[in-house]
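Removed: one protein chain of the complex. Kept in place: all other protein chains.
Our next item is chain A:
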Amino acid sequence: MATGQLFSRTTQALFYNYKQLPIQRMLDFDFLCGRETPSVAGIINPGAEGFQKLFFGQEEIAIPVHSTIEAACTAHPTADVFINFASFRSAAASSMAALKQPTIRVVAIIAEGVPMSDTKQLIAYARSNKKVVIGPATVGGIQAGAFKIGDTAGTIDNIVQCKLYRPGSVGFVSKSGGMSNEMYNTIARVTDGIYEGIAIGGDVFPGSTLSDHILRFNNIPQVKMMVVLGELGGRDEYSLVEALKQGKVNKPVVAWVCGTCARLFKSEVQFGHAGAKSGGEMESAQGKNQALRDAGAIVPTSYEAFEAMIKETFDKLVEQGKITPLKEVMPPQIPEDLNSAIKSGKVRAPTHIISTISDDRGEEPCYAGVPMSSIVERGYGVGDVISLLWFKRSLPRYCTHFIEICIMLCADHGPCVSGAHNTIVTARAGKDLVSSLVSGLLTIGPRFGGAIDDAARYFKDAYDRGLTPYEFVEGMKKKGIRVPGIGHRIKRGDNRDKRVELLQRFARTHFPSVKYMEYAIQVETYTLSKANNLVLNVDGAIGSLFLDLLAGSGMFSKQEIDEIVEIGYLNGLFVLARSIGLIGHTFDQKRLKQPLYRHPWEDVLYTK
């Protein structure tokens, strides 16, 4: 056991088992105290390496993460405190490993429920190697203005209120971490505050004892008086009684042992802390209070008189000139976390993303304001979902049905078209689903499947301007633009595309108006007169029919229609539809275990 200071303003710790909040609290405390270096040098997270980003004041710092205790100790030879946040199952093993490191002097064990036989080994090892174990089952400890273990003293507000950002003159030790918070508050009220406070933990056999720390405080010149809060059960307080009797402590000790109520109960009761069990007169709170009083400690008659006793003792020391009142400093303000500041309404921050089509914040996700459950309950189809997410409105059933037909018709067109071919080649190269899918999708463009938007744009423009098919087609020709939506590599005037026929039949039956379609047919009639393969293809059919859908449904303003055509919504239909086929081709190739594709030489013209 060390005999004097455990910590200083330059003490650095290694933190075992990454926990963001306690580390951030330690760093915030550092900032509050004006420390130049963060009190956490490194983090040990078994099996992980790298860095953790945390705030040190206003700046972010990267604290190294090591996968083993040995590596961390080698990397940070000056870090001599080991803060162990391991679970009760593994705390003993990791603590022992830390104690065995020559660079580690102090090990604080937070876990509650470490088996006693394991703790015994830790104590025996620490004792014979002059190291200090704080805990198990503790929040840790704090040296005001210098160093803080984990969650000790709670929130920053509490630390500020208890003036723990600068040293006072009182050494405090208790078993309970919760009570330490209460006592830090009390001590700050009636004295110049804490110099150092340690919670030794509630276990039957704590790694270091009340008297260990009192004797240490006695050797620290800045500590002018000590406050001890004990509790019933165990005999720990008697080692303090002995030390007092032997005159080893020459500073005033104000002490109280909690649990005087235990006498009320006939049976033995264990109060939360494993060690807080009444067992005979010696271990009772009354017995210990009396023994401490007899040994010369200042012991009140009840807990509520404790505060007054502390004040009285402190005031006397001031009177005697042993304590000179210190000048108060204002600690810096810890920058508030953005999230909590926004929550409390203190700041506002611009958002970086805006979304109008869906919302996943409530009980269930909504598509354009329609909750998922109604989509299912009302028997909506994919077309309805598309109309909600793409057009932000519920379109009439014939419209959504038309969208579904488009998707069904465009879902695939055999393995030879460029998209499917690319997907097949990629899948056979052993690539994953997404790679195979996108390599197919990437071929979609002006020459493959991407003509719907252009078809719609040009047909609309020509129709709206009242151009005759002749004027339209010849005008395009003059500009050197092929009429999109017209022409097919295989289909002919006497061998129409079945898909086009299906779409047109559906529209004639269900659409209130098919003026754009009629115009497209007139254009086709003209182009067919020029060449037999200049048929209205599926792009042209969908493009023109979509114009009818937008204009005829009465659900869109003219402006909206222009925008839809402008942005290029309609290619989306093809991309979505063809994805179904491309995914199918990927699965097909994988299922067939097809080897890497290699194009045959014979099929290539090698030339200069």
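The definition used in the following text is that a contact is a pair of C-beta atoms (placed from the backbone, for glycine too) under 8 Å apart; a residue touches a chain by one contact, two chains touch by 3 or more; residues count from 1.
By our rule, contacts and distances are computed from a predicted model.
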### Summary
Of the listed "Sorting nexin", "Succinate--CoA ligase [ADP-forming] subunit beta, mitochondrial", "Translation initiation factor eIF2B subunit epsilon" or "AP complex mu/sigma subunit domain-containing protein", the name UniProt assigns to the chain that isn't shown is "Succinate--CoA ligase [ADP-forming] subunit beta, mitochondrial"
### Query
Which is it among A:80, A:151 or A:283 that touches the chain not included here?
A:151
### Summary
Checked against the full complex, the residue among A:222, A:260, A:290 or A:553 that touches the missing chain is A:260
## Note on the structure
Missing-chain contact, candidates A:24, A:121, A:418 or A:553, resolves to A:121
#### Entry: Absent-chain contact - pick from A:56, A:147, A:205 or A:569
A:205
### Summary
Per the touch rule stated above, chain A touches the missing chain via residues 88-89, 113-117, 120-121, 123-124, 127, 139, 151, 153-155, 157-158, 174-182, 185, 202, 204-205, 229, 231-232, 235-236, 258-261, 264-265, 267-274, 276-277, 279, 285, 302-304
